[in-house]
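Encoded as structure tokens, here's the structure I'll be asking about.
Only a single protein chain was left out; the remaining protein chains are all shown in position.
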Amino acid sequence: MRKFIKGNEAVTVGALYAGCEIYFGYPITPQSEVLEYLAREAEQRTGMVVLQAESEIAAINMVYGAAGTGKKVWTSSSSPGISLMQEGISYIASAELPCLIVNVQRGGPGLGTIQPAQSDYFQTVKGGGHGDYHMIVLAPATVQEMSDFVKLSFELAFKYRNPVMILTDGALGQMMEKVEFFEQQERTFEKLDWATVGKPKNRESNVITSLHIKPDKMELINIHLQKKYRQIEEKEIRYEEIMCDDADYIITAFGLVARICTRAAELAREKGIKVGVFRPISLYPFPYENIKSFNGKIKGILDVEMNAGQMIEDVKLSVEGKTPVEFYGRMGGIVPTPEEICEALENHIAGGRL
Amino acid sequence: MRKFIKGNEAVTVGALYAGCEIYFGYPITPQSEVLEYLAREAEQRTGMVVLQAESEIAAINMVYGAAGTGKKVWTSSSSPGISLMQEGISYIASAELPCLIVNVQRGGPGLGTIQPAQSDYFQTVKGGGHGDYHMIVLAPATVQEMSDFVKLSFELAFKYRNPVMILTDGALGQMMEKVEFFEQQERTFEKLDWATVGKPKNRESNVITSLHIKPDKMELINIHLQKKYRQIEEKEIRYEEIMCDDADYIITAFGLVARICTRAAELAREKGIKVGVFRPISLYPFPYENIKSFNGKIKGILDVEMNAGQMIEDVKLSVEGKTPVEFYGRMGGIVPTPEEICEALENHIAGGRL
Amino acid sequence: MRKFIKGNEAVTVGALYAGCEIYFGYPITPQSEVLEYLAREAEQRTGMVVLQAESEIAAINMVYGAAGTGKKVWTSSSSPGISLMQEGISYIASAELPCLIVNVQRGGPGLGTIQPAQSDYFQTVKGGGHGDYHMIVLAPATVQEMSDFVKLSFELAFKYRNPVMILTDGALGQMMEKVEFFEQQERTFEKLDWATVGKPKNRESNVITSLHIKPDKMELINIHLQKKYRQIEEKEIRYEEIMCDDADYIITAFGLVARICTRAAELAREKGIKVGVFRPISLYPFPYENIKSFNGKIKGILDVEMNAGQMIEDVKLSVEGKTPVEFYGRMGGIVPTPEEICEALENHIAGGRL
Partner (left out) sequence: MRKFIKGNEAVTVGALYAGCEIYFGYPITPQSEVLEYLAREAEQRTGMVVLQAESEIAAINMVYGAAGTGKKVWTSSSSPGISLMQEGISYIASAELPCLIVNVQRGGPGLGTIQPAQSDYFQTVKGGGHGDYHMIVLAPATVQEMSDFVKLSFELAFKYRNPVMILTDGALGQMMEKVEFFEQQERTFEKLDWATVGKPKNRESNVITSLHIKPDKMELINIHLQKKYRQIEEKEIRYEEIMCDDADYIITAFGLVARICTRAAELAREKGIKVGVFRPISLYPFPYENIKSFNGKIKGILDVEMNAGQMIEDVKLSVEGKTPVEFYGRMGGIVPTPEEICEALENHIAGGRL
């Protein structure tokens, strides 16, 4: 099916096609379309549970409970609401349950604006909650990916029994583009051997918990988690290279900003500067090695983000001081233009920093 | 005054000496002594407000409200409870209010154990809440510092109108040592021109908010915040160097672990390996330049943490690939011994990695 | 279908047969079987929404929201949990929405015991919430009625657009008896002209609210409500008379206690005292006239309750001083025996009070 549709709606339709069975959420701009659209759709496609919880904290804990049954469950919110979910996310990661969380970022910190931003990168990728854990993080750049990544998220979430976050922003959430939807996935879940859906007589009860009083038990769980994360880091890196082959300079950017940077790169090329764009799609696992492989081939990297400079730390960790890395960013809900990015790049080159 | 006292009590007595006027909190092991001790003390030292809130979310929002009056206000919790405070912390940082938050870390993720850990470094230093903001973060290594840093925290909090976190752990919280307390600070606050304590006729109302609908306004606020952070990064770096002058190898470690590493360094020196310990005291601002200055002088760095490797990213960002950095860590509530750290160092040297 | 089953389960199976579509609740002894049974059944009979809410307050407000769509929605709890729902119940009554609330009473006040009691009569019948409103209240005396009254409750709830409460107790909830279940009712609801399920083009939006700022508007709503209550009082009185025809004394009692009183009446008759039992089934509307009609025919009334004397006020209001009314009650979770009731009656007669 093809549809001209908003990003927030594409996520939602994607969830319906992906066979999601349960959604818990609480309204917040700029992602309120999700709940609104779902409420309408659930009316027609009976049997799906869509519930406006008492708060974001209630929502994420309901996700925790429902995920334990092995059903496809998801939630969505925007920056402040996601902060409220940090305890719950840590619990879900520790208990190793699959689920999808969508963050349609807005400008912060605090209540901030309702305009788009990318200033939750650190929270999302480094661990907003307590303890050593990782969500798998996917950053779509198009409305098409807003839908596609829902399907991918559930595949990864169930493969690794791990929460997945789609990290997007208010601009992509509100933007309309044509989307080709994937085929309807089955809603009914196969009985999963870890799910708590009634104990057959021939096995012990499944227990889902994140509480382990004995530290040696808790360390074993951490060792197991870290092993899983190494596997994810090995197998699930996703990224996109645009005009990178002959590039003298690389712009690193994620999400919608990568598209703006592509236009900036074209503007630069018109002026004779050979620029490529490297877009990490999976923010965790981060494509360290892929960026590192530019060492020796390029003169410098401009990292562009809608924040004060967050992913740039991972870019710097990638190149280990062997390629200069500079930053251009806008904050508080401002979306940068291709022109200002191109100009920032030219200034850094002219200044001898790149 | 001198006292043989637990770490959690030292923080509390420190708060009384520092002239703290208000505490809001919710009990959680391993920091429940704070509230218990305060409840007793507040009985005798009338006039201090000590309130067990309905939850950690209530507590941090009460801190937000009280901080707006310019009073010395603080809260404390342990890892899961701190996760619940992330939205509130982002609001307080955005509204530029002074306060103190103490995190007595326990093993995670999830409910985890009640044993000590350092696995909230990322959450604390990189931003557990949404948006671009920083707390000033101090990591005590002794019970003495547990008390001293309370005084320092309030000085920094009011100087920069910024939340300060003391990041410690369950072992230091429960450990007893002799503490020399500083002199009693004044409780009554001087009228601060930004505080919301009644509007005199000759000025406009003070408004404390983190909501700014217009993105250009919000960007200006972010620019102002970032300028403040640059100032903090310039002036407020604190660290300790132990036996670093002639060292061939440096162990980086924070908090209690730095003391264990000092013993490990002594063990190594007994075996003829010249090892020093570098202890960041302020985790934000992080002493990047001070660690960088080891480049060319040492053979390698072993970073030791009670987690899966978090501060190591900042250590690597410091040396920019010019000094090898390896990691040794324990997780889930296990405290490493000097012997195993020394052995880990020897193995890395023997394996040619350091 | 016939089944040997607990009272709490009979309510639950009754709800499934009655075509209930949604249940929100929070566990509390002695009615936890409801949620447990539902969780199991909902697994097999897909499409029914069963949700453990964050609290009783969340549950009743979810009931409020769901009831607005015209679906069959219900909740259940025990005494303290029902107290938490009082604001929500007042809202639902004011907004004139149909729903079912089951109170499996336990001994109070406060947390009290988990044993059976009837001490929420006043709360239920006189208005535990604020404002002038009434729930329709049904008090079952058998496990069979526990099931039957669910069907009846929804018929009344939808007929009058009014919340209905089944007021029962922990003893009946835990007691097992044979139940003949009624036929499966349709789950799908006919489109109701007041429900908020999407506005057709040819009418105004349905608005469900209990907020009316203008007092004359609010008085009109109250006049409308009172008119409805008069209608209910006229048409929906239900009661049972047992051995009343030739009785010299009447015992008034509701719920399970009425059965114990029936045995007490038999004991009394064996001793030559002609005793009947009058059991109000609908507590609101209360059968004032029916009790009043005993005036002049009997020598006295003994009101028996598992509380300190609550329904007795309505009994006294019925007889208007023309028949003596005495009381026998047990409190705090104690169930009276037929013997002690019979003895109490004999004592009152011997003492000349009846």
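The first chain written gets the first letter, and so on, giving A, B and C; residue counts start at 1 in each chain.
Just so it is clear, a contact is a pair of C-beta atoms (placed from the backbone, for glycine too) under 8 Å apart; a residue touches a chain by one contact, two chains touch by 3 or more.
Quick caveat: nothing in here was measured; it's all calculated off a predicted structure.
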{"item": "Left-out chain, listing which of the shown chains it touches", "value": "B, C"}
{"item": "Contacting the left-out chain in the complete assembly, out of C:P200, C:P215, C:G272 or C:G352", "value": "C:P215"}
{"item": "Candidate in contact with the missing chain, chosen from C:E233, C:D248 or C:E313", "value": "C:E313"}
{"item": "Selected from C:G25, C:P285 or C:G333 as touching the chain missing from the view", "value": "C:G333"}
{"item": "Contacting the left-out chain in the complete assembly, out of C:Q31, C:S76 or C:Q105", "value": "C:Q105"}
{"item": "Missing-chain contacts mapped onto subunit B", "value": "40, 43, 46-47, 49, 51-55, 57-58, 61-62, 65, 197-198"}
{"item": "Residues of subunit C (touch criterion as defined above) contacting the omitted chain", "value": "57, 79-84, 86-87, 90-91, 93-95, 105, 107-115, 117, 119-120, 122-123, 126-133, 209-223, 225-226, 307-308, 310, 313, 316-317, 319-322, 330-334"}
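The definition used in the following text is that only the chains that are shown with their structure count from here on.
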{"item": "Arrangement of touching chains [line / ring / star / complete / other]", "value": "line"}
{"item": "Same vs different contact residues, subunit A with subunit C, by half of numbers used", "value": "same"}
{"item": "Reference subunit B; chain at largest CA-centroid distance", "value": "C"}
{"item": "By mean Cα position, the chain sitting nearest the middle", "value": "A"}
{"item": "Length of the line joining the C-alpha centres of subunit B and subunit C, rounded to whole Å", "value": "56"}
{"item": "Distance from subunit B to subunit A - Cα centre to Cα centre, in angstrom", "value": "28"}
{"item": "Approximate Å spacing (C-alpha centroids) for the pair subunit A, subunit C", "value": "50"}
{"item": "Shared interface positions of subunit B, touching two or more other chains", "value": "none"}
